Every structure is written in structure tokens, then in C-alpha cells.
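The complex is shown incomplete by one protein chain, all other protein chains being positioned as in the whole.
By written order: A and B. Residues from 1 in each chain.
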Amino acid sequence: MAVMKFYCDPERCIECNGCVTACKNANEVPWGVNRRRVVTIKDGEPGERSLSVACMHCSDAPCAAVCPVNCFYTTDDGVVLHDKDICIGCGYCFYACPFGAPQFPKVGAFGTRGKMDKCTFCGGGPEADNSAEEYTKYGANRLAEGKLPLCAEMCATKALLAGDADVIADIYRKRVVNRGASVFNTGISYQNSTLRNPKGTPGKASSEN
Amino acid sequence: MIAQLVDGVFWNIAVAIFLLGIAWRIFAVFRHGARQDLAEPRGSAASGAIHTNWSRFIPRREIVAKINLHVIAGYMFHLGLFILLLFAAPHIKFAQDHVLGFGWPAMPHWAFVVVSQIAFAGLLLLWLQRVLHPVTRLISRADDHISTILVFVVMLTGCMALFESYTGLRVLHRFSVELFMIYFPFSSLMHAILFASSRGYTGAFFSVRGVKA
Partner (left out) sequence: MTRTDKRRHRMRKMLAWSGYTLLLVLLLPLLPYAIQAANDTQNNPAGYTPPTVVNPIEVPSPGAELWREVRQRDGSYVGDTQVKGVETGVLINKAGEDWRLFRMQMLVPYGAILMGAILGAILVFYFTRGTLRLAGGFSGKKILRFTLSERMVHWFTVALFWLLAVTGLILLYGRFVLIPLLGLEGFSVTASACKEAHNLFGPLFLFAMLALFITFFKDNFYARGDLKWLSKAGGLLGGHVSAGRFNAGEKIWFWLATLLGFALCITGLILDFAVVGLGREAMALSHVIHGISAVIMIAVSFGHIYLGTAGMEGSFSSMANGYVDENWAKSHHDLWYEEVKGTAIDAQEGKQGGGVPSGGVAQARRDI
């Protein structure tokens, strides 16, 4: 069975936030909820990199482990989903998640948060596939239509990859090999390069020349 | 199915018993009338009634120290309860949808919680005093305890349903309210209505004799 994973390539991410916009558009998330976000490290300095982060659909999901009402479940594809009807809005999943994926629509005193919302890998929820209730609560169910998440589909530079973990790992491995070769060519580590795209590496996906 | 019963038939029954019961109790109190006083009145009965209704909200100076817990906890509870009833967002919505047809501004969520805490604490302190004080423990009857527990259950179920996401909890709250409404006319809870006539009678009686009570 395919295990669905995300991978964001920091060498390619140009911080366009296209993935963020695509997600919000496809899933009609409420105001204030950000299922996906782009974080930029070393902004403005040499070695600036950006990463697009949402739920990473962990195999041993900490959110599922700490949930007091056990509202999480993992599909056969390895996608971690939850049932909003069971969720009591306690926030424990947010405390446990390394990536800050769970989001809450309300901000209030006395622990008022509303029901948790997060990236579903465009996989919907426990309601019937592609039903109206499913769309209102969880957003699009692209997996049921045989499609991949919209954020990765929309990524202009193919920085954000989503799909079968083996396939993604293979793609990324090829990229790393090519980049390693380009580094030996120019003699500087691409971590330290000021230019995102090392010169003198024609034909490589990451070069501009 | 239960939700339909609670929201439908039971609610209608409860409202009917509530209103008819209160009307019957008020009628029962007033039908005896007041004894005819043939003396020359030295003050107006009506003004005395109104004055005493207001003046009784503040206890007499001589006994304040002795009853200070009753006064403080009493106000905590009663004020809190009325603020909750009138200005909690779910209640206003209910009044708008089911009773009156119009609404009014609600208080913010945090204020609702703080007020409910105050009301809860007040009720608990009052009931504890009733049970722990040797005198009130002796003179309290089942009616007093049942009234307290009913109000307590109403408030607790209300708070438990605050997430407003579970029909079951809302139905539980509504059902406890219906029980409360059915019990109301036949118990000491009627003080909520009768206090006005009770204070008014005292005020009128003494005002006619020229005494400011």
C-alpha cells in the first residue's frame, strides 16, 4: 500500500505561498485557520531557505496518541485524519504536534477553541466521500477522486512534493545527487552560496543558466 | 427521539404547568384579601408597598454582621443567575427563536463564564451554610434541598453544554429546566414571585399606620 507523505524541498521553495492559497481555496477553511504555512529561515541573509509546512501525517502520530477522546484515525494510505464530531477542542493535539499542524477557529478564554481543523492530505474525513457534509467540515476529498493534494499540484517549482513516500524519496534522491555534482563543480557548498542556483550547472533543475 | 420530546411536548407541558401554577398560587395568596382597616390612613399604602420592596434589598444595619454571608452569597447567586438568564448568548438566541421573536446584545463569552462562576459559588455557599449551621439544618425541609439541587443541576448542565456542539448536553440542560419549571409553582421557589407581594403587604400595612417600614 502506498504511504502518503509530504516533502518540501527547501532548495526550490521560493516562498510564493501558492500552496497556502491553493489549500485555502480548495478546502474553504474558516478565517484564521491556516492548514499550511511557509516558514522562511535566515530571512534576508545568505543561506535563506523556505519550507512549506502542514500536517506531516506521521506514522506514529503524537496528536493521535494524546487525544483524550481518540478522534484520530489513520487511513490505509497512511493519511492521519480526525473526526470533528468527536473532537472536544481541548488542544492537546496542538501541544503535542511538532509541526503545529492542528488549528482552531476560535480564540477565547477558559480554553474555548472550537473544533480542531488540520491538513487532511486532501483526503476528506469520516463522512461519505465527496458528500456535502464532508466538504463543509473537512474540505475537498481529492484522494477519493484519484488526485493528489492541491498544494503540491499547484507548486510552481515542484518544491512541495506529495504522494507515495517511495516515489517522493526517489525524486528527492535524484535531486540531491545532481546538486552534489554541481557543488563539486563549483567548489562551494550550496548551503553557503548566496545564489540559490549555482552557476555552471546547465540542464539541472535548480540552475538558471 | 428524546430530543424531540424534550423540545416539543415536555416543553409545552412544563410551560403550561409553570404559568398556570404561578397564576394559581398568586390567586390563592390574594383571594383572602386584606383585613378592612377603618382607621384614617396616615400614609399611602401603594407608596409604602413600593418603598418597602426596594428597602428590603439592603439588610438592617443591626443584623448585617450576623448575616453577611447570606447577603453576599445571596447577591452573588441571584444577580449572577439573572445576568446569565438575560444576557447569555444561547439564552438570548432561544428567546429570539422560541419565545419573543426579538433579541438583544449578549455579553462576551468570558463574562458569561465569570458570572456563572460567581453564581455557582454563591449557590454552593448558601446551601453549605444551610446544611452546616445547626439552626438552619434543623428547620430545612426536603423542599429547600430539592430547590437548591434543581437550580444547581440547571446551572451545571448549562455549563457542560457550553461547547454547543452536542445535542445530548443541550437536551439535558433543557430537560433539567423543564423539571425546574414543573417544580417551581409548588415549592419555596415561588419566593421569586411572591417576595414582591410579601414585602409590599408589610410596607402597605405599616405605611397606612404612618410607619416607614
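We take it that a residue touches a chain if its C-beta (ideal position, glycine included) is under 8 Å from a C-beta of that chain, and two chains touch if they have at least 3 such contacts.
Nothing here was measured: the structure is a model prediction, and the numbers come from that model.
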| query | For the full complex, which residue in A:Met4, A:Ala22 or A:Val38 touches the chain that was left out? | reply | A:Val38
| field | In chain B, positions touching the absent partner | value | 66, 69, 113, 116-117, 120-121, 124-125, 128-129, 132-135, 138, 156, 159-163, 165-166, 168-169
| request: State which residues belonging to chain A touch the missing partner chain. | output: 10, 17, 20, 34, 37-43, 47, 49, 51, 53, 62, 65-71, 83, 85-91, 94-100, 107-111, 113, 176, 179-180, 183-184, 187-192
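What we mean here is this: only the chains that are shown with their structure count from here on.
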| CA centroid of chain A to CA centroid of chain B, Å | 55
| message | Quick check: in the complex, which residue numbers of chain B touch chain A? | response | 109-110, 113, 163, 165
| Complex interface listing, chain A residues touching chain B | 88-89, 108-110, 112, 115
